[in-house]
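Of the protein chains in this complex, all but one are displayed in their positions.
As written, the chains take the letters A, B and C, and residue 1 is the first residue of each chain.
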Amino acid sequence: MSGSVYGTMFRVSTWGESHGKGVGVVVDGCPAGLPLCEEDIQKYLDRRKPGQSKFATPRKEEDEVEILSGVFEGRTTGTPISMMVYNKSQRSSDYSEIASYYRPGHADYTFDEKYGFRDYRGGGRSSARETIARVAAGAIARKILETLGVDILAYSRKIGGIEIADERFERDEILNNPLCMPDAQAAAQVEALLEEKMREHDSVGGLIECRINGMPAGVGEPVFEKLNANLGKAVMSIGAVKGFEIGDGFAVADTFGSINNDEFYYDEDGNVKKNSNHGGGIYGGISDGSEIIFRAAIKPTPSIAKLQKTINKSGENIEVSIKGRHDPIIVPRAVVVVESMVAIALVDMLFVSMTSRMDDVVRFFKK
Amino acid sequence: MSGSVYGTMFRVSTWGESHGKGVGVVVDGCPAGLPLCEEDIQKYLDRRKPGQSKFATPRKEEDEVEILSGVFEGRTTGTPISMMVYNKSQRSSDYSEIASYYRPGHADYTFDEKYGFRDYRGGGRSSARETIARVAAGAIARKILETLGVDILAYSRKIGGIEIADERFERDEILNNPLCMPDAQAAAQVEALLEEKMREHDSVGGLIECRINGMPAGVGEPVFEKLNANLGKAVMSIGAVKGFEIGDGFAVADTFGSINNDEFYYDEDGNVKKNSNHGGGIYGGISDGSEIIFRAAIKPTPSIAKLQKTINKSGENIEVSIKGRHDPIIVPRAVVVVESMVAIALVDMLFVSMTSRMDDVVRFFKK
Amino acid sequence: MSGSVYGTMFRVSTWGESHGKGVGVVVDGCPAGLPLCEEDIQKYLDRRKPGQSKFATPRKEEDEVEILSGVFEGRTTGTPISMMVYNKSQRSSDYSEIASYYRPGHADYTFDEKYGFRDYRGGGRSSARETIARVAAGAIARKILETLGVDILAYSRKIGGIEIADERFERDEILNNPLCMPDAQAAAQVEALLEEKMREHDSVGGLIECRINGMPAGVGEPVFEKLNANLGKAVMSIGAVKGFEIGDGFAVADTFGSINNDEFYYDEDGNVKKNSNHGGGIYGGISDGSEIIFRAAIKPTPSIAKLQKTINKSGENIEVSIKGRHDPIIVPRAVVVVESMVAIALVDMLFVSMTSRMDDVVRFFKK
Partner (left out) sequence: MSGSVYGTMFRVSTWGESHGKGVGVVVDGCPAGLPLCEEDIQKYLDRRKPGQSKFATPRKEEDEVEILSGVFEGRTTGTPISMMVYNKSQRSSDYSEIASYYRPGHADYTFDEKYGFRDYRGGGRSSARETIARVAAGAIARKILETLGVDILAYSRKIGGIEIADERFERDEILNNPLCMPDAQAAAQVEALLEEKMREHDSVGGLIECRINGMPAGVGEPVFEKLNANLGKAVMSIGAVKGFEIGDGFAVADTFGSINNDEFYYDEDGNVKKNSNHGGGIYGGISDGSEIIFRAAIKPTPSIAKLQKTINKSGENIEVSIKGRHDPIIVPRAVVVVESMVAIALVDMLFVSMTSRMDDVVRFFKK
């Protein structure tokens, strides 16, 4: 099936290659009446756009989105919203060489094994340019979530081993430094590290953390469609993600029930609260109404200029140095992609949860 | 929708509560002609059965599976296979008390928020007895995988902070100790720790590791249906899993591209090999034919006899001690559940991958 | 995949063969809080039960349904509802002979071609006993629809060429005669015809008509998921259905736009009305709030005692007379099956339509 369609009620269908005519997405299932214009999409695309800092590929792409359908007189009509970004800065000649060999850490080999051949220009469909479509669809999902009072905030928690300090956390700082770190001091340290690694023709990995606030309790379906399982799939479907953890995540392996359980209490106003949030806001796969928090591990950019061993299609062991325009770090540009996938997954789960209770269904139709 | 259906081509639909009449599953999409009998299912159910060691709930359940449809004269017919296990050892009185309050670390509160009320007996649908259905379906998936030469091996990698040593790894040891650890020495240490924690009325968490061998290259779909994303969702849909990582997982956050990239080479026979497997056998969401390796973090059993704070439904802050029959550790019994979900996810992805290439499709129909 | 799962939000997964242990269904996606007991299901099963008239197979089956999960203290819990009916009156010896040849008009040959072999006892999975699962799931769907004020009424419109007269239509008569005809006079004529055809060892076909009232306007999704397309698929998935038409149906082929268009007008109270209902209550795949009306053509029972030519598996042309217990007419017992499939399809479409408008979604979550 190829796997480029996501969602049950909020369906996202993406397409496009790095060096084809463009990349795009069709969003089917956006409710009618949502105010929407290109600027609502563009502001998120601008955050993942290349060429914005010395740590991002100097490939110049305006990545200007065009809405082709589904919006009339400034509002969504309830029918599919098609969006497209033309590729403008393709320099295919940069990639002509890689047609003949398999880049380490890339999907070149597996695409050839799966499909028999591949569009090798810039990685073709496996290029990070594919995430433009996720961000465009995510922008619509976020607009829905904003209307419902749900807030998503992701940022770089750790890059190349340097982690933010929670006591220095400043939300406004995230979009203020090229690393999307909410801690200016950590960001400065990372900048120094990255400059060193760029000189060494190397790249670094990192950790993205994401916090979701304002989610109603009761969202997520038991058993296979747990909210955490869907968030995990959505985030792990992003190219370089190698791990996902929710709440205390992997730390639970070393702890005890008496510590890990979150205790409930009623506050003075009779609201349900918890003394801790080790669970990350989800129990039994269902949101409890508190903050949802998770982390994703992002691998270092596989494209490095440093000399590496690999094989070519002629049966030879060779050494290569990957040329072209590549980021020394994926993490900062992936932050908005993580937020976008979260938004898409949340809207889908919210919509799916609307039939949980018979009395809600009756009230809906007896409106 | 409630979320108890999994899969696109190999569809699994589970049902049942801890203290209802039983638990069961319908598997739709098993090819015709697979030899299948109850014993093929029972051997896996026996591995998750309670009452087998001092670390597992003494609740006595035979958990005997019955195949109700889809098998004729010893072979699958291609039509839905319905399987059922009756609940026999329900002691609902144990649970009558918990109807009135929300157990910390459980889904009691979120089920009430979602559905308005809940079957509180033994956790109802959120009970770990639900995993019987996963194991039964997984047993069929594994039989398919065995026929195709795919091997799945999971085991406890770490419990309560005590980790296996890779140099002491012995596959046979896994089913030899009650902790499913492939390292007898680590298992002995864990036994001592668990006895201590049981005396303290506490519980511990741990880590399950899983290795998949024999997977053909080319399985997994790009973008949203990556093999790792689907494995992640399948595994994170299991109740107590709080994290999932593939290959080097979270360690990639602290490493560099020059180290993390797996280098290809041709061996003496011209076979494609890699110098390392940091990626865990999957690139761009597609299997490369080598070993797939991942880990899942499992939280400590939330049901503990130790006194905990919580709330009741009458608006009071209370203290509770969870009675009933509970395991002090979830990890060992979850090992076969992880294997089962992996098997289900792999069969589904294998089937879905059959249309990747036009020449394969043509050969299939021109047989 | 085998195709025994139906629905997006209201998911029905059926299983079972004519002469296996039983037939059953899992309903996933029923909202929590719906009062439900076995009697709610049984009353519909009793309408399709064999042995109730001289025109129905004398096979005696009590077809007593058991609810195995998803209901607690008399109400649905929102989790999967598993239901089962045991097969009690299997006389497999009746069918031992048909293992060797292909019955004309049956699925024996196509099952063998598809799966390589088949459970030949009573038709196995292709038996009409499979519809028990549809009726059981449909009973739940109907209870939901009743709560929402939606009424479904099907009946035999024509049998063996004898059609009801609209001016003699009496709703109460439908369950009063063994033919489910709302016209006692036509029913009497049909009875005489059937007695004749039974003497000739033959069978007859007919037409079922169905009227849906109380559907809200706005249900059905444009393009591929039109309400009429989904009703059509649901009804045509029933074994013997060879045609489906909505509103004026096939008569539109011979008419003109000026006649076929339904003209709107405001009545004295300002309500939107139509001068006619040629369209059958659906425009552009979306309900308009008026009566939905469709018809389905049902073929004659293929199992007849009359001598027929066919082939056996040994490569011979043979002649056969189908023994066993068979209805001379499928139509009357199919009426409740049609109603059931309609109910399932309508609930699914109603649920799916809940996200059509942003203001409704906002109101839902800001409740």
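Operating definition for what follows: a residue touches a chain if its C-beta (ideal position, glycine included) is under 8 Å from a C-beta of that chain, and two chains touch if they have at least 3 such contacts.
Keep in mind that what you see is a predicted model, and the values were worked out from it rather than measured.
Asker: List the shown chains that the missing chain touches in the full complex.
Answerer: A, B, C
Asker: Determine which one of C:Gly214, C:Gly249 or C:Gly324 touches the chain that has been left out.
Answerer: Touches the omitted chain: C:Gly249.
Asker: Can you say which of C:Glu146, C:Glu225 or C:Glu291 touches the chain missing from this structure?
Answerer: C:Glu225
Asker: Looking at C:Lys21, C:Arg211 or C:Arg357, which residue reaches the missing chain?
Answerer: Among C:Lys21, C:Arg211 or C:Arg357, only C:Arg357 touches the chain that is not shown.
Asker: Would you write out the residues of chain B that touch the absent chain, in ascending order?
Answerer: So the residues of chain B touching the missing chain come out as 8-10, 29, 31-34, 76, 78-79, 144, 147-148, 216, 222, 350-352, 354-367.
Asker: Against the chain that's been left off, what residues of chain A make contact? List them.
Answerer: Residues touching the hidden chain, for chain A, are 1-5, 8-11, 13-17, 20-24, 26, 28-30, 32-33, 66, 68-70, 72, 75, 77-82, 84, 114-119, 124-125.
Asker: Which parts of chain C face the unshown chain closely enough to count as touching?
Answerer: 1-6, 8, 14, 102, 104-107, 109-111, 113-116, 125-126, 130, 158-161, 197, 200, 202-207, 217-226, 228-230, 232-234, 236-237, 239, 242-258, 260-266, 270, 272, 275, 279-280, 282-289, 297-304, 306, 308-311, 315-317, 352-353, 355-357, 359
The rule we apply is simple: only the chains that are shown with their structure count from here on.
Asker: Just send me the rotation angle from a CA overlay of chain B on chain C, rounded to the nearest 5 degrees.
Answerer: Result for this pair is 180 degrees.
Asker: Are the interface residues of chain A and chain C largely the same numbers on each copy, more than half shared, or largely different?
Answerer: Comparing the two copies, chain A and chain C contact each other through largely the same residue numbers, since over half are shared.
Asker: When the mean CA coordinate of each chain is compared with the mean CA coordinate of the whole protein, which chain is closest?
Answerer: Centre-most chain by C-alpha means: B.
Asker: Between chain A and chain B, what's the gap in Å when you average each chain's C-alpha atoms?
Answerer: Each chain reduced to its C-alpha mean, chain A and chain B end up 26 Å apart.
Asker: I'd like the Å distance between the centres of chain B and chain C, where a centre is the mean of that chain's Cα atoms.
Answerer: 38
Asker: Go ahead and note the Å separation of the Cα centroids belonging to chain A and chain C.
Answerer: 45
Asker: Quick check: what residues of chain B touch more than one other chain, meaning two or more?
Answerer: In chain B, residues 1-5, 8, 14, 114-116, 125 touch at least two other chains, as defined above.
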